[in-house]
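Note that one protein chain of the assembly has been removed; the remaining protein chains are unaltered in position.
Letters A and B mark the chains as written, and numbering starts fresh at 1 in each.
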Amino acid sequence: MARPKTSHTTKLEPFRKILTSVAENRRVGEWKLSPRDLKLPVKHSWSVRQRTLHGGKQEGVEVIEVDNGALRFTVIPTRGMGILRVEMGDVRLGWDSPVKEVVHPQFVNLASGGGLGWLEGFNEFIVRCGLESCGAPGPDTFRNDAGGEVKRDLTLHGKIANTPASEVEVVIERAPPYRIRIRGRVDERSLFGPQFELWTEISTEPGSNKFRVKDQIRNVGASVQEFQMLYHVNYGAPLLEAGARFRAAAKSVTPRNDYPAKDIRHFDTFAGPTAGAAEQVYFLEPQADGAGRAKILLHNAAADRGASMNFSVEQLPCFTLWKNTVAIADGYVTGLEPGTGFPNPRQMERQAGRVPRLAPGEARRFALDFAIHRDRAQVAAAVGVA
Amino acid sequence: MARPKTSHTTKLEPFRKILTSVAENRRVGEWKLSPRDLKLPVKHSWSVRQRTLHGGKQEGVEVIEVDNGALRFTVIPTRGMGILRVEMGDVRLGWDSPVKEVVHPQFVNLASGGGLGWLEGFNEFIVRCGLESCGAPGPDTFRNDAGGEVKRDLTLHGKIANTPASEVEVVIERAPPYRIRIRGRVDERSLFGPQFELWTEISTEPGSNKFRVKDQIRNVGASVQEFQMLYHVNYGAPLLEAGARFRAAAKSVTPRNDYPAKDIRHFDTFAGPTAGAAEQVYFLEPQADGAGRAKILLHNAAADRGASMNFSVEQLPCFTLWKNTVAIADGYVTGLEPGTGFPNPRQMERQAGRVPRLAPGEARRFALDFAIHRDRAQVAAAVGVA
Partner (left out) sequence: MARPKTSHTTKLEPFRKILTSVAENRRVGEWKLSPRDLKLPVKHSWSVRQRTLHGGKQEGVEVIEVDNGALRFTVIPTRGMGILRVEMGDVRLGWDSPVKEVVHPQFVNLASGGGLGWLEGFNEFIVRCGLESCGAPGPDTFRNDAGGEVKRDLTLHGKIANTPASEVEVVIERAPPYRIRIRGRVDERSLFGPQFELWTEISTEPGSNKFRVKDQIRNVGASVQEFQMLYHVNYGAPLLEAGARFRAAAKSVTPRNDYPAKDIRHFDTFAGPTAGAAEQVYFLEPQADGAGRAKILLHNAAADRGASMNFSVEQLPCFTLWKNTVAIADGYVTGLEPGTGFPNPRQMERQAGRVPRLAPGEARRFALDFAIHRDRAQVAAAVGVA
């Protein structure tokens, strides 16, 4: 008599594949997965694929391409688990940076050009800025817990985006809705420096127009440690164009300096590509909904294509809107940037009380939900929400 | 009835092999080609070979070795398409740098030692200096087109020589004289920085004592952009020795400072290797011939071995003679350096009007012809020319 199978199927361990592991001294390289490999139902023909890039400054970079059957995204383990781009139909989340290759960190000198080397590899849709510091480069002086004066020469947006992941795994739920998770741990550790472990996760459900970023930063050192985290979320065409709109509820909007100040009344609309345009930066205090979440929407001029994100204002109380409406060839882009603070020099952020601290062993979590809206009705619904 | 084949053979597409390509995500690795592979006549037993170097700081460097049946040269795609050395019989173009390995850019920190890290990888016969800047390291302040003040911390001779090529191809003409071309594209691009594409080509004909460097730099950004280009062409033994001669028609010769000034009368002859000798630098305005080309010759003391180059003074109006007649072990070398300017700090070059600009989409071409002379008669003929 056959054994009953019910108990086996009610509580299924998810499928788990380790692609990279310092602990196991593993790097899988080329790899592919589809529902058939797991004998899962194929309602949505999803796939996960890892491959290695070649040539120029992208030699040796590994990328993981996820297709949930409707929406596709590309994760870059070699660049701190950043997200290169997301695509669904004719909507692309991302931008056309002058940097055309997915640059391997070996070719990035963060100290280059007065601490601006980060810009030589910057072309992701979502790039994390941190962990010891983010924001403008320059010297920072502060007192450590032992009372000693510490001087650090900080570089733009910190190190995490140019640090390869130490552990990378793909996790697939075996029960509906069969969520697909790409997880990676990126370490930022040094003697006499901070000791952070960042676990990142990007996930989606087969057939969905949504994806989620869930991160956790932990201080694995024995001393209290400052940190900074900012999600640099960058949009170009087709969402960004002349007449595109930024929509968010905000308690305040503060221009960074005089130049954006003169355009404050139009801070939420965008100019078309303009050669030589100078960047404009606005600092926002997002207004949370009843659930404590800020909702942010960017849509095109016709309001029939858009992308929204929402996040907890307790986790990410600051929001920066970066308008860099230069010519297409120079990198026409807007950055929608929830963070623990604003991307000012860390010294300025510390004085404003916006540099959080982690006790030994303490962790902080961040969760951001994204959705793509592909017609006027969807955008209108999202506007209602946002 | 057979189709006539005449039309097919009169206009033959050249053979083309892509060795590295970011666009096609390709890196071929080890590869070899001979006339037999193309069913071409084998009057000169030429070959092209790509291989990968191993060990120390050269781990992972790719080199392309071309033998035209008489003359051999080695191109380094991993180091900006520089030319490591050229050899023909007992004449070697190149030098014995203290740097013995072909150093991978991952091991070069250009900012090292006050912006002198470039020297830790410098051992090529021909190395391009540029593209955003070349010359002495240090801070530079200038106004961009938007009127904003920009500060840059420049490093010696810029980045291009430590940038791996993004596209590399071998092109062989299928019709006489069956020219062999090694072509590579090296990008120097950054957000908020210059956006240059440099297409390089080194070519030769089977059996010839000559080779040609043909480059094109294009501003693919949307803003006017300064650039600098200098060809650092370096000779040691056997051409450089006590009594070796530099021959060029020049409108002016200007010592860089007092130390070479005292030897101005002998600026065109060379001392033998001398431990502890200080470098001497002379700036020349080359005198063009009727075709607008400057002709430069270096020959040994006996005038029976030499190398000449010629180039357009419109393209490269400045010429620097660098005499570094230190001990052999310390890098006995002379640099013959045609450029868009002189290797002074960029600020000084800008004030002198020697930092050219490229409009959006604009390109500038450079062509340099080289020849090796292997007996007294050939050198004498070249002297007549030079």
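One rule holds for everything that comes next: a residue touches a chain if its C-beta (ideal position, glycine included) is under 8 Å from a C-beta of that chain, and two chains touch if they have at least 3 such contacts.
The structure displayed is predicted, hence computed values, not measured ones.
Of the candidate positions B:Val48, B:Val66 or B:Ala111, contact with the unshown chain belongs to B:Ala111.
For the options A:Val91, A:Leu116, A:Ala165 or A:Ile182, the residue in contact with the chain missing from this view is A:Ala165. Check B:Leu131, B:Ala288, B:Val326 or B:Ala382 against the missing chain and you find that the one touching it is B:Val326.
For the chain left out of this panel, the touching residue among A:Gln50, A:Ser97 or A:Gln195 is A:Gln195. Listed here are the chain A residues that touch the chain not shown: 20-23, 25-27, 105-106, 109-111, 145-146, 148, 151-153, 155, 163-167, 187, 189-193, 195, 220-223, 360. Contacts to the hidden chain, counted on chain B, fall at residues 51, 53-59, 97-101, 106-107, 109, 111-114, 116, 119-120, 122-123, 275-278, 326-331.
FYI, only the chains that are shown with their structure count from here on.
Rotation relating chain A to chain B, from a C-alpha superposition: 120°, rounded in steps of 5. Centre-to-centre separation of chain A and chain B, using mean CA positions: 41 Å.
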